[in-house]
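As you look at this complex, bear in mind that one protein chain is not there, while each of the others sits in place.
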Amino acid sequence: MNDPSPHPLDPAGDKNLNAEPASNKKPKLKRSRLIKLLRPALGVVVLLYILFRLYQVLIVQHEYGADTWTRLLISGLIIGGVYALIAIGYTLVYGILFMINFAHGEVMMFGAYAALYSFWAFKLIKMPGDINFLNAYPVIAIILAFIIGMSVSATLGYFLEKIAYRPLRKAPRLVPLISAIGASIFLQNAAMLLFSPQMRDVSNPDILRRGAGWTISVSGSNVILPYTGVFTFVLSVILLIMLYMIVQRSKLGRAMRAVALDKKTAALMGVDVDSTISRTFIISGALAGAAGVMWGLHNGLVYYFVGFIPGIKAFTAAVLGGIGNLPGAMVGGMLLGIVESMGPAALGINFQLKDVLSFVILIIVLTFRPSGLLGEVLSEEKV
Amino acid sequence: MENSIIQVQGVSKIFGGLTAVNNVDLEVSEGAIYSIIGPNGAGKTTLFNCISGFYIPEHGTVLFKGQPLNGRSTDTICSLGLSRTYQNIRLFSNLTAIENVMVGQHPRLQENWIDAILRDRRCKREERESVAEGYKWLEFVGLSEFANAISGSLPYGAQRRLEIARALSSKPVLLLLDEPTAGMNPQETLEMTSLIRSLRDKFNITIILIEHDMHVVMGISDQIAVLDFGNKIAEGKPAEIQKNERVIEAYLGPGGAALANKYRRKKAS
Partner (left out) sequence: MKTTIRQSIRTGVTFGIVHIFFILIAFNSMIAVMLAKISGIKNPGEIPEAKFYIAYTLLMGLWVGIAALNKKKSLSFGTKILSSFSTGLTVAVLAGLLDVILSVILVKKVFIRDFLSVLSFDFIKATLLGMTPVNGTLATMAFILIGALAGSCLVILNNLKAVQAFWKTLGTWTKNIIGKIQYASRGKYHLIWQLVGIVIVGFIAVFLPTKWGSYWNYVFGMVGLYVILGLGLNIIVGLSGQLVLGYIAFFAIGAYTMALLNAPEPHHLLWGFWPALVLGIILSALSGLLLGLPIMRLRGDYLAIVTLGFGEIIRILLKSDVLTSFTGGPRGIQNIQGPMLFGRPFNSEVDFVYLIIAGVILASFVYNRLQQSRTGRAWLAIREDETVARATGVDTIKYKLLALAIGAAFAGLAGAIYASRNQFTGPDEHALMASINVLSLIIVGGMGNIPGTILGAFTLKGLPEILREFANYRLLAFGALLVVMMLSRPDGLIPSSRPKYELPKETAPDVEKKEASHGK
């Protein structure tokens, strides 16, 4: 694009060009024909295998009833929503700065801690009538917890960018990546030292008790639609829609898209690049904070390492959908959640391997579509 | 045409809704200096990219030494004898000048990684020879004193010349130069022009040139092709092109031919 010359630490120089020219394969003609056949052949093999396993599990063995599938689907959608929220954070930052914000999971973790402490504090406030604030005004408590959690994360995101990323904006890609990794390690350990390594239970308000929910009857057994789960999913969708509106319709959104496409020209057109980037980090942080609060409400356990794995999963989801692509992150997140949840059962694989499944899916998708599901197909490079 | 090094037959390159190059034919004979000119956005670099194998044209074929390029990889094409330079200089900026030229020799060397680890005779010989040859090419373009300088730190004109040296070190039979005199002052332009001419004169390298500087183009070209909006609108010797009305209008807009005639009459009087 407008990047003049790569740097030793910048692998493969070209930033936005994530696919090789389609037919640059081995020189000898026969070899190239063979290689050209290899990928579709591989694709067919994989597809057949998947169909075979599905057939086995669904038709032949019939191990799981519809109730199990419903349960798995529900939990898949819930976790998918959380992944989507975090994935959006990654993709927003990547779209603008072309860097992986490795510390994003930690931003989510601090949001979760903020919610944890808020709920605790509310629980400690005694109200007349032998009830505490948390249960007296649960809706206000929840709203406050979200505001606090999202603010903490947004602030953290802002300072993270200001201290660890902004000075490195012109550096080759590996440098801010290592800085992000360093920030991630620092934040994790800061949380550990500040809040102790203990795993903490989140005190939900009674109306949103963990585990409780509406009971629906599916093929004879009872399946619980958890209150926390529905809440998480609905809120995720609402936030995603709001974000999409902001990016597509608002002035800030236009500025963000302009900076993402061409920083220098956007600056020449009067866009305050620094402020736009800061605000992107604030938004991405706020979303991660919301995800953290929801995680706390639904999963109940908060500790210093809680952001790490969802962070990696969400990043995988963002890449799966096409990194830099907003709807892609949403789709990727939901898809990953569902695949993780229902995949092992559907393919008859041990549940321990569910992460393996996610990564294998990622590799398969990227093998056939190197820029992700919804990513731009950049088939030929501009010279 | 006898002895055509390269034949472009009905090549079209389409990007989504935009037809960048539309059904272009051209033929360049061995040892010629052939220029492609046209206003900005005419599709010249796109055509270059089709000829050099960077793009696969949607329609048409490119024959190099009689063989179709046919979607071959660019490294194969390079080892067949086609080299190029780039509009925005694309050197290996963090390598030194001589390292850039040594990379250019890559397809002609045979030392492999085992040779490298063992430092056997082939390795030592080829290392020695490629350094020597590197210096020769640097000297040819006048950069031998910068051999160990980081190429990204060289002045602009030197970088352009280094890019040419790198392209030359694979001993190509066809060299594509994309705006070699862009951004140069008249002195540097003159030096570049004589350099290009000497490439053909000394080594019999066929040269295809994209250029905007008309003095250069008219001065050294044997044949010129003019592109406008992806179409080839004229082809011929420099004198013919200069008088071609369509060409003038492509550059100056409608009514340009009349304007040019007026100017010419004024000059004559």
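Each chain carries a letter (A and B) given by its place in the written order, and its residues are counted from 1.
The rule is short, and it goes like this: a residue touches a chain if its C-beta (ideal position, glycine included) is under 8 Å from a C-beta of that chain, and two chains touch if they have at least 3 such contacts.
All values reported here derive from a predicted model rather than from experimental measurement.
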Legend entry - Residue, one of B:Ile14, B:Leu63 or B:Leu95, that touches the chain absent here: B:Leu95
Legend entry - Which of B:Asn3, B:Asn112, B:Ser194 or B:Asn261 contacts the chain that the document leaves out: B:Asn112
Legend entry - Sole residue of A:Ser75, A:Ser153, A:Ser184 or A:Ser284 that reaches the chain not shown, by the stated touch rule: A:Ser184
Legend entry - Contact set of chain A toward the excluded chain (per top definition): 6, 8-15, 17-20, 24-27, 94, 98, 100, 117, 120, 163-164, 167-168, 171-179, 181-190, 193-196, 198, 312, 315-316, 319, 323, 350, 352-353, 355-356, 358-360, 362-363, 366-367, 370-372, 381, 383
Legend entry - Sites on chain B contacted by the missing partner chain, in the whole complex: 52-54, 65, 73-75, 77-81, 83-84, 86, 90, 92-96, 98-99, 102-104, 106-109, 111-113, 115-119, 123, 126-128, 130-132, 134-136, 139-140, 144, 147-148, 150, 166-167, 170-173, 202-205
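The rule is simple: only the chains that are shown with their structure count from here on.
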Inset, instruction - Provide the C-alpha centroid distance between chain A and chain B, rounded to the nearest whole angstrom. - result: 46
